[in-house]
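Missing here is one protein chain; the remaining ones are kept as they sit in the complex.
Each chain gets a letter, A and B, in the order it is written, and its residues are counted from 1.
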């Protein structure tokens, strides 16, 4: 499942980078600021995880491909930001999508680094929410995770715990992984509507 | 003194976690936000220290027992927050108690990792104030340490330096450790009253 994990991870970087670039657009940062904030948000959670795992240089610095999604995100936001009407809703949706993927990949990276299943789920949660916390702190907001409309940490922790559990018993594959991501995303979005 | 060090450290985590959960209650975060902010504040300083020491995975991730104090803190604050009248004074008191313990354990962990006495005292200071800085930054305040009423960094640095000195000459034991903690706490609290 290695290539699928990479695809999930790069997609997660892209979604979070879009959320960062959108916030930059909303705050009227220029295009460089948009690229930088998107990069920070997209890569921040994974860098935090890799630094804590203490297993060499974070993969975002080792694999240049991790720089591609933030660049694409900045370009996309640059050209489409003016047609977006409800910035905050779009931002929250991309944030939820990134979270749904990162709680899986973050947990898998931690398991692969030899952490026990519980610690791996916690690091998966941290990967999933870290970029968003950095985004909100840098932009001088109280992080969404603390003042969440709807559920935020609960779906991410659930996704990380399910990933850890299924990986431990050997039931994690592309299908179950995608199902976990869909469940986390759905939980977050539904809770926003009825929260 | 290994078990005493663990007890000091877990108590320090608890005190800082209470300060984080109290701030969460004051800002009307929900119970999940309270648990998360308490955990971040309680474990943040030690994780920062362990990441800088570059000696493997931070102990908070290696030893599941470190997750207990933040949970207890969140529960305690959840049930008692409504009877607390002067949030900020209570928060500052718990913060001071956590600082008094962490300047000792942070220094000892750094010495045990092979740092020299001066660097160990500085890392002890960083452990003692790191969680509080994270708490205030995340909650969009200027950290107490910079705009302190009364003395803040001075007692913490004094405690760390005394710990480093006494440990180096072999005079650190449960009694002298407790005396250092009491001194640091007293200095902070007295300076608040007359500051």
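Please note the rule applied: a residue touches a chain if its C-beta (ideal position, glycine included) is under 8 Å from a C-beta of that chain, and two chains touch if they have at least 3 such contacts.
This one's a predicted model, so the numbers in the text were calculated from it and none came from an experiment.
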Residue among B:112, B:154 or B:189 that touches the chain left out of view: B:154
Residue among B:6, B:76 or B:145 that touches the chain left out of view: B:145
Touching the absent chain when the full complex is considered, from B:31, B:51, B:178 or B:192: B:51
Hidden partner chain, touching residue among A:137, A:178 or A:192: A:137
Contacts of subunit B with the absent chain, listed as residue ranges: 51-54, 115, 118-119, 122-123, 133, 137, 140-143, 145-148, 152-154
Sites on subunit A contacted by the missing partner chain, in the whole complex: 24, 27, 29-30, 32-33, 36-37, 47, 51, 54-58, 61-62, 64, 67, 137-140
